[in-house]
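The structure under discussion appears below in the form of structure tokens.
The complex appears here without one of its protein chains, the remainder shown in place.
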Amino acid sequence: MRSDKPVQHASQPLADRVLEKTGVDVARCYQCGKCSAGCPLAAEMDFPPSQIMHLLQLRDFPEFAEMALRSHTIWLCLTCEICYARCPMEIDIPKLMDALRHEALAQDKVNPKAKDILAFHRAFLDSVRYTGRLFEMGQIVDYKLRSRHFLQDLLQAPWMFFVGKLHLLPERVRGRRLLGRIFARTLKAKEKRS
Amino acid sequence: MARIGVFICHCGENISATVDVQKVAAAAARISGVAHSVEYKYMCSDPGQQMIKNAIKEKNLTGVVVAACSPRMHEPTFRRACAEAGLNPFLCEMANIREHCSWVHEKSDATTDKAIDIVRTLVAKVKKNKALLPIKVPVTKTALVIGGGIAGIQASLDIANSGHKVILVEKEPSIGGHMSQLSETFPTLDCSQCILTPRMVEVAQHPNITLYSYAELESLDGFIGNFKARIRKKARSLDEKLCTGCGLCTQKCPTRKIASEFDAGLGMRPAIYVPFPQAIPNKPVIDRLNCTYYLKGKCRLCEKICPTQAIRFDQEDEIIEVEVGAVVLATGFDIKHGDFFPEYGYGKYKDVIDGLQFERLASASGPTLGEMRRPSDGKVPETVVFVACAGSRDPAKGIEYCSKICCMYTAKHAMLYKHKVHQGKPYVFYMDIRAGGKMYEEFVRRAMEEDGVQYIRGRVSRIYERGGKLIVKGADTLLGGRPMEIEADMVVLATAGVANAGAEELAQKVHISYDSYYFYSEAHPKLRPVETNTAGIFLAGACQAPKDIPESVAQASGAAAKVAALFSQAELIREPLIAVVDRQAPPLYSTCTGCFLCQTSCPYQAIEKEEIRGRDGQLIKTVAKVNPGLCQGCGTCVALCRSKSIDIQGFSHEQVYAEVLALLNRGESDV
Partner (left out) sequence: MKTGFYPGCSMKGSAREYSESLLAVSQALGRELPEIPDWNCCGATAAHNLDHDLALALPARILAAAEKNGMDEVLVPCAACYSRLSVTRHELLEDEALRKKISGLIEADYRGSARVLNIIEWLAAIPELESKIRAPFAHRVACYYGCLLVRPAGILNFDRPEDPQSMDLLLKRIGATPLDWAFKTECCGAGFSVSRTDVVAKLSGLILEDAVSRGAEAVVVACPMCHLNLDMRRPNIEKYSGKKYGIPVIYLTQAVGLALGLDEKKLGLRRHKVKVKFGEGLAKPPSASITPASAMPTAGAKSASGDSPAGAGSTAAKSGEV
């Protein structure tokens, strides 16, 4: 069951909202931990995936759902899909992570440690919105402006240019206007709402 | 002329609080054909029953209706009372004005009217009742036990000790089952073979038990008390009467590198072999799939050296026909094998083994003579990881249930490992600990507290091999889902308990139900655990569901008790509420046209063909015939019969229509 309802804060348990939007039912998780065991990023996460599940399972405790939304975990998840492949209950954890990310954005509860990760994604999508494709140079500049990591990878750039992997000019898609409309109807619309 | 007696029960206040029982009694008295109508507080009590008996005698009643609780409660009570007063018990019916009326409605006139309607309906029915006699079925007092594991052995011994004959059929060359493969058993750490082999010997020596080993059931026909079984005794390729079990052939056989089934693939056996030293019967069998003679026509060494010339290469399977009165299925279980855990390398890495393989490693008669050595290079494993729930409780792997015994045997394995490798490090990755039996919890605590087994709560995501070690990637959920990586020398998986291969085929041969996992279905999950829905066929042990030895033995004795109860009667008495195909005068003989739709649809295979022949022996027609021993009175055939030639005694078309019409024409038949 999917729905596209705008986000309701606090009234409905997060687990129920997630179930509606994605069809993922956290009640099926019996906390075996196999997802956390196989997750490549588990050691860096504040709440490994099985813990995120449990934070949502306790529906009567909205403060736990809050912890999940504000976690670093959901941004560290790189959608490698290993958890889903191994989960004995076949729970679509990557889909759950996506939904939590969307909720965190909508409620403006992004973990400060994920600043750079989010900046990278935003820079990426900016490039796509304006040119239709990823213009790597432009994206890097955008990212550095957002993240303030001006000196990062500075030494890589000349090498990349030298071997012909770095273009100075973007390729533009003809259907850029349509892409602009697509963005306006989706990402930008949600950003406006929150 | 009908003279019906109506007896209305107050049932304390259960009925009288909601239904005006006096009014019902008065209304019943006005129904035509009713000669006697009373109400009383407790009809099922002795005085109540006496009332019925007196009325039958005094008023010459031709039928009785007791308006009270559900027939499932007291129908036998009242029928017995009528029989004692000289009235055929099947002329007594119960009108349920409790479960169907007083218990489901509020007190009102409508409720009382409904009670009156119910009584009226049953009065109309009972007027059409016929006196019936119970059916007697002879009983062959021999039991067939299929499966010679601990459950089958126990059941056989119990039945044999109660004075009846037993035929025990086991498909492996020896009895003993999985229990003979175990090293020590929980919760006592008894040596498995030490406690099993005395029973095995008892079976072999018992005068009442006939053992057919290396044999399988070929077919089963008949019905409770009267089964006909055909058993296929597979060819051992030797004359058992001549063979002395000296074992010379097994020592000299040149083909020695066949993976031993008894050693769960870890050891080798020759082509002519006895599965294990304590086998019963202690006679070898030739594995025709791997024997050089059968493959290439050469060798024949065993034949040459056998001191009694017992080898018979051209021996064929033998079919033995037996008549039995009851069947006990004790075919046991298996553990899941195959490529279903690729993330653990099960089947790929030699040192990732299952529970039965560990038992063989630990066993003194196993491939390593009880020394804890890992399969790949024979080194003593210093770190062993035990993975619980490897397949069970895992919908992604196709098994949702819990296999019940693994928590206990995993603890046991970890303990056995520690007892043999004092400096060893055992780890158990678990989800829950299920230790519900007697002394079970204490056993697991002993593993943790005394033997130093480290339990980590979490499942293992992946196992891979590097540099001769197995890298186990698990997690500890009690530490917040923290990844835990252990470098192990050996990994033991507690793989799921599953039904034996061939379970479905056997169930279909004997016509019993089974579930989606091919475990056999009991008649009622709580109240009838050792019976099946097929009369005369009983269950014992893990073929019904995974279970441990104490429970298997208990169930086996339970099944044996059922069999003994069955055999304690000279004949089986059955209720005559069965279907009957009608008979008419010649030349019709029967309205049955012989379409046999009833036979196809009967869930109990209770309908046969009957040939009606003239006096000269010529066939007139073939009609359906109901086997009174098998019919359960379900009525499926009655519903399907297009010529209305088949009917149920006690629930005939006439009786049922009478009930319906009584309801529709309420009051018209009252005086």
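Labels A and B are assigned to the chains in the order they are written; within every chain, residues are numbered from 1.
In the analysis below, a residue touches a chain if its C-beta (ideal position, glycine included) is under 8 Å from a C-beta of that chain, and two chains touch if they have at least 3 such contacts.
Predicted model only: the values in this text are computed from it and were never measured.
Asks: Can you work out which residue in B:F7, B:F340 or B:F429 touches the chain that's missing from view?
Replies: Of all options in B:F7, B:F340 or B:F429, contact with the hidden chain holds for B:F340.
Asks: For the chain not shown, which residue from A:R17, A:K34 or A:R101 touches it across the whole complex?
Replies: A:R101
Asks: For subunit A, enumerate the residues touching the unshown chain of the complex.
Replies: 2, 4, 21, 40-41, 44, 75-76, 78-82, 84-85, 92, 94, 98-99, 101-102, 105, 116-117, 119-122, 124-125, 127-128, 132-134, 136, 140, 143, 147, 152-153, 156, 159-160, 163-167, 171, 173-175, 178-179, 181-183, 185-187, 190
Asks: Which subunit B residues touch the hidden chain?
Replies: Here the touching residues of subunit B are 339-340, 342-343, 348-351, 376-377, 464-468, 471.
Quick note on the criterion: only the chains that are shown with their structure count from here on.
Asks: How big is the gap, in whole Å, between where the Cα atoms of subunit A centre and where those of subunit B centre?
Replies: So the centroids are 53 Å from each other.
Asks: What residues on subunit A touch subunit B, complex-wise?
Replies: Against subunit B, subunit A makes touches at 30-39, 42-43, 47-51, 82, 86-90.
Asks: Show which residues of subunit B lie in contact with subunit A when the two form their complex.
Replies: 343, 389, 393-397, 431, 457-462, 473-477, 480-484
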